[in-house]
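A protein chain is absent from this complex, but the other protein chains hold their places.
Entry: chain A
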Amino acid sequence: MSTREIFDGRLEAALLLAPTLLVSVVFLYYPTALAFRTSLFDAGFGRAEEFVGLENYLTLLESSAYHRSVAISVLFAALVVVGTITVSLYLTFLIHEVDDGQGWYLISVIWPYALPPAVAALVFLFILHPTLGVLTGPIEAVGFDVDWFNDGPQAFLVVLLVAIWKQIGYNVIFMIAAMKDVPDALTETAELDGVGRLRRLVSVYVPIMTPTLFFLVIINTIYAFFGTFAFVDLLTSGGPANATNVLIFDLYREGFSFFNFGVASTKSVVLFLVVAVLMVIQFRLTEEYSYYGA
């Protein structure tokens, strides 16, 4: 018998758990299971389902376009994670170091996070539009030809910039909290020892902040794979020439433009597996390198 009888009976416990369980099952576990099932069928809009076994998987395995999409997604995610962490960390450090107006700097940095992704994408569409954008003129004035509607790498860069910009606020919120947790005496010791600012950030703050940073790496990875759909959809629609066709956009198109539900489900299962494998690797690394306080 349990010594911690919190509830009168099993019924009460079950009732309290029911809402969470219900939502999880209806919106998470059931669709997941269904996606696995559909991935084994040739299914489409207005077509009868036909069991095809692993054929969809084999198709993807042989599709060079899909391989390219995986490569683009992984590269995109890596750059989003590294870019977001680096920029956020530096901004956080600058905010941490100022004495006056910290709140205002913080608000202005966190602001983009409050913007819906679609709005952010549209804002950047106008800022960086190859002919109409307000920043386009100045950039072209220094000799750079803004042409991301036709230039693949440029389009990739634009989506990347927007994705990073959008995620900075979220990162800064956590980083500023972690940085403020570093004891003042450590900062003061470093100052007395003549340790430079950047050195202090890299050698003192970052190691102490590792638990937060690893958490953010994971969240940013998930964001890069799943949360950047709106940017691709509104800015480039996966183009030009599939240069920004990341997995999440690719599977959306497969399902809802081409109505190949079977292949789309397969792609979502693969995406799930890719992210899951990355998570496992990251958690392993976390345990190895993360510092948890004394």
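As a convention for this text, contacts are C-beta pairs under 8 Å (C-beta built on N, C-alpha and C of every residue); 3 or more make two chains touch, one makes a residue touch a chain; residues count from 1.
As a convention for this text, contacts and distances are computed from a predicted model.
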*asked:* When one chain of this assembly is omitted, its UniProt record names it as which of these: "Phosphoenolpyruvate-protein phosphotransferase", "Glutamine--fructose-6-phosphate aminotransferase [isomerizing]", "ABC-type D-xylose/L-arabinose transporter" or "NADH-quinone oxidoreductase subunit L"?
replied: "ABC-type D-xylose/L-arabinose transporter"
*Contacting the left-out chain in the complete assembly, out of A:Glu50, A:Glu97, A:Asp145 or A:Glu191*: A:Glu191
_Touching residues (missing chain, whole complex) on chain A_ = 183, 185-186, 188-196, 199, 203-204, 207-208, 291, 293-294
